[in-house]
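One protein chain omitted, others in place.
Coming up: subunit A.
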């Protein structure tokens, strides 16, 4: 599966925020064998070199970066942030976030489509953070997106896949579009479930960063994503409502 023409080294995308220390972040990225790491832009006070140190650390890890527009609530903010990110991180990849509601951090699908259109026309390769809305997905593809990133649950909630039906419908409607579950995943089992549904990758941050042992949890996610991907390609059995004995009935003794 190609993401804008690029084959990722792994299907696990990892956020870089909220780790206890830069060293633990680096350990987690290595343990995850992440195919992509997400990054952001923030104000840096005069004299502080925190941003420069962070950038050195990320570059040292040798993993492709996907800058985000986190915190943007309008098309203008998101588009301007994307341009700033393109210059700083030297990539035309952008994880486009346009937040519409503060409690759930739910994407504003209307503004998202508009921003995606503007950025796609300007040469950006847009990874839109979206709800699992089927019509919205269609509009985003028409706006120029070649990857879709529906949420599993609200950012940082750890609730897993809230709407499996909706995610499955997206997969079925767009069999050839790279799909990534972004946000809401709390456990490796959630990540495995996303991959079993046929998703092409998952993006995790809080579940690894806020674990007691982030590097160990990153390993667990790496294995879960791999297990889910292999399971998907192994063609899983269909669910049934009634039991079907797995041990042969023929030849059973009559002992009653």
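One rule holds for everything that comes next: a contact is a pair of C-beta atoms (placed from the backbone, for glycine too) under 8 Å apart; a residue touches a chain by one contact, two chains touch by 3 or more; residues count from 1.
The definition used in the following text is that contacts and distances are computed from a predicted model.
Trainee: Which name from "Sulfur carrier protein ThiS", "ABC transporter permease subunit", "NADH-quinone oxidoreductase subunit J" or "ATP-binding cassette domain-containing protein" does UniProt give the chain that's left off?
Mentor: Its UniProt record gives the name "Sulfur carrier protein ThiS".
Trainee: Tell me which of A:2, A:50 or A:230 is the one touching the absent chain.
Mentor: A:50
Trainee: Which listed residue, A:85, A:191 or A:211, touches the chain dropped from view?
Mentor: In the complete complex, the chain left out is touched by residue A:85.
Trainee: Mind listing the subunit A residues that contact the chain we can't see here?
Mentor: Its contact residues with the unshown chain are 15-19, 25, 38-47, 49-52, 54-55, 58, 67-68, 70, 76, 80, 83-85, 87-89, 155, 205-206.
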